[in-house]
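The complex appears here minus one protein chain, its other protein chains still in place.
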Amino acid sequence: MKALLWLGNVDRRILYLLMGFVLLVPLVKPMGLPISVSEYTENVYNEIEKLSPGDRVFLDFNYTPGSIAELQAQADSITKHLLRKGVKVIAICFSPEGAMIADDTLNRIYGGAGKVYGEDYCHLGYLAGGETAQGAFIRDPLKACPQDFYGTPSSSLPICKGLSNGKDVQALIYFTTGYTAEWIRQAGPLGVPIIAGVITVLGPAQEAFVQSGQLKGLLVGMRGGAEYEIIMDEPGSAAAAMDAQSLGHLLFILFIIFGNASYFIQKKYGKKPVGGGRSHEY
Amino acid sequence: MRRELPVLIAGLSGALMVAEYFFNVGILKTWGLEMQNWGVIIAAFALGLAAVSLIRIHSRKMIERRGEWYNSVLLVGGMLVTAVSGIIGPDTAMFRFIFEDMITPLGSAFYSMVAYYLLSAAYRTFRARSFEATALLLSGIIVMLGSAPIGEVIWSKFPVLADWIMQFPNLAGSRGVLVGAAVGTVGIGVRIILGIDRSYLGGSE
Partner (left out) sequence: MEAGRVTSFIAFLFIAAAVLYSIRVAKTRMPSIRKIAGLDAIEEAVGRATETGKPLFYTTGTADITGSYGANIFAGLEILGHTSRIVARNNADMIVGISLPNVYPLALQMVEQGYLYAGKREYFKPDSIQFLSSTQFAYASGCMGIIQREQAAATLMMGHFMAEAILLAEASAQVGAISIAGMTSMAQLPFLIAACDYTLIGDELLVAGAYLAQDPVKMGSIAGQDWAKLLGFILIAVGSVMVTAGSAWLKDLLSL
């Protein structure tokens, strides 16, 4: 019982050390836990499979470098899938860091595969203004972005020929740490099929839009990225990190159980319970 | 006039955008799109304002040698170097170095702190003190095990349970919050358009 009481009041620095250890070990020595592919990931895959060579797709990279761990695997896998399908990609970003991430991703994947900038893919850069800018862009992309990321007039790029509004693309795919329904509000009324890749905490809130059909597909967090790597048969960084995520979750649950066990023991024996609400003891 | 003019502009712009959304009238569509493009331009100016505000505040600190003024030197210096290299071109070696070798690892490091702080917060506060807290705790544990591969190894039904929690109780709750927030936003919009709410002017009306 003393051990349980102690386990319910472990110094947070020990917790942090344990977490670091538990996350590091599987990255160095993988356990190879199987990763099953969910229906959500299959839906995204099937939506992209419906696209034909030569179709155009908007890609919005709306995340910061801090979220690369959660979203880059999704972005890479989906971009590779689009490349495989021969789909043309037009990148647009509504966060400044996203523009740099988009530049790196497209040049690495499309550029690295020998695709021609301006014909097979292009990057229209960063547009300030949040949802207002998204609304302006989807209604007249070339007016909202007269130049691309490199300063070339957008209208001179072959890939942008005939691009008058969102109805001229076959899908809009975005990766985000912050959107809830912005693209659904702005692009949904134009009938553009929308696919989302979000961080884990946004997954529950996006559920409603998947159920209503406003989102055609949804990838959630690093797990979504790992599943897409599996479905593409190209396991990468996300699949490799799943073991670490598993052990991290287990550690979490274990210490929550210890905390509760300690709480109930203290409550039963009449001591003032430590924890819950305004507790400052570690 | 100083307060009436912004209220009038806000009201007319808001009314125009609402009308443009609901009615398929050519002139409304044209003006609505134009207004959205103006919004983009104003937002770009706001970015410049951010830079000017930052330089102004920290320059004063440096000149007056207030507090930890040497940090302000680093901040302003870093900002100017990044801005100049970015203006020269996003492909320059200096800009790429700053973004890929400084901003990206720093951002990732900070984001990773969330995991540690979350662990200590959960350890400190997640207690089954009441029925609702117990339900929260159990559903959290099930969803965590359902989303990690090890959950499926422990028991194959964890992902099924996790999906059920996400698609039913979670969905019901999140829809309620969405509807409530949407109605609240429309209410605030109506008040701003009609000039009843002037909180965006700063201070009380």
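Per-chain numbering from 1; labels A and B assigned in written order.
Methods note: contacts are C-beta pairs under 8 Å (C-beta built on N, C-alpha and C of every residue); 3 or more make two chains touch, one makes a residue touch a chain.
Quick caveat: nothing in here was measured; it's all calculated off a predicted structure.
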Handout entry: From A:Leu71, A:Cys122, A:Ala205 or A:Leu247, residue that would touch the chain that is not displayed
Key = A:Ala205
Completion exercise
Full-complex touch with the removed chain, picking from B:Ile41, B:Leu74, B:Val160 or B:Ile188, is B:Ile188
Handout entry: Options B:Ala121, B:Ala135 or B:Ile154, residue touching the unrepresented chain
Key = B:Ala121
Problem - Missing-partner contacts on chain A, residue numbers - result: 64, 66, 129-132, 177-178, 180, 182, 189, 201-202, 204-205, 277-278, 280
Fill in the blank from the handout: Missing-chain contacts on chain B, rising order, are 18, 21-24, 39, 42-43, 46, 49-50, 53-54, 57, 106-107, 110-111, 113-114, 117-118, 120-122, 124-126, 174, 177, 179-181, 183-188, 190-191, 194, 196-197, 199-200, 202-204
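Keep this in mind: only the chains that are shown with their structure count from here on.
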Fill in the blank from the handout: Rounded to the nearest Å, the gap separating the Cα centres of chain A and chain B is 16
Fill in the blank from the handout: The answer for chain A against chain B in the complex is residues 10, 12, 15-16, 19-20, 23, 33-36, 38, 64-69, 97, 99-100, 103-104, 127-130, 132-133, 135-136, 139-140, 143-144, 149-150, 181, 200, 203-205, 207-208, 211, 221, 223, 242-243, 245-253, 255-256, 258-260, 263-264, 273, 275-277, 279, 282
Fill in the blank from the handout: chain B residues touching chain A in their complex are 33, 36-37, 39-40, 42-44, 46-47, 90-91, 99-100, 103-108, 110-112, 115-116, 119-120, 122-129, 137, 141, 144-145, 147-153, 159, 163, 166-167, 170-171, 174-175, 178
